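Every protein chain but one is kept in place in this view of the complex.
Take a look at chain A:
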């Protein structure tokens, strides 16, 4: 545990969760991506606070810098002058499907939370001592829920990134910042960036080939269901 008073940790944790909420549930996609960059910068601050400067550097460059650029590339903001996909996601899922998906995701996260409480003694006795660990649980639950809920490909990419950050925070909270944990997290950050880049290139290509409707994943099955009786 760090020597600084937990007040700063608490504020950071609250800020992280608020930013995660902002970037996951804003339908205005450019704003959501900008909030994500802010989120990644706060993650870098959290790593610094946890005593892992290398992770902070990796998060700053990979998470905020390169992943942010990839997201803006997918949106057509970068490079300037690219064709612009729609900047808003107006797609509304049929309520029942959405509810079932979200409940399943949250149940899965609840199970993990229970297991964490069991395996980490600190969590059981005084959870407030570890606000960042709690933020990790909340962020991964939000990320998984949003991943299950959203159909827009870019929003799913965002949800994946938030889920990833939550998992990394959980990892660091569970293991401390030993060398192996840092190696795992840096690998994870690299993979998240590569995945986002690949996803962004795909989104651009799909938009180029098919227009905006291609960006809603699984739209085929939903459309068929709507046409059904």
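As a convention for this text, a residue touches a chain if its C-beta (ideal position, glycine included) is under 8 Å from a C-beta of that chain, and two chains touch if they have at least 3 such contacts; residues count from 1.
FYI, contacts and distances are computed from a predicted model.
The subunit not displayed here is recorded in UniProt as "NADH-ubiquinone oxidoreductase", chosen from "Cytochrome c oxidase subunit 1", "Iron-sulfur cluster-binding protein", "ABC transporter permease" or "NADH-ubiquinone oxidoreductase". Listed residues A:11, A:100 or A:115: the one in touch with the omitted chain is A:115. Within the complete assembly, A:164 is the residue of A:131, A:145 or A:164 that touches the hidden chain. Not every partner is drawn; the one left out touches chain A at residues 111-112, 115-116, 118-120, 140, 144, 147, 153, 156-157, 160, 163-164, 167-168, 170-171, 174-175, 178-181, 183-184, 187-188, 191-192, 194-195, 198-199, 202-203, 205-206, 209-210, 214, 217-218.
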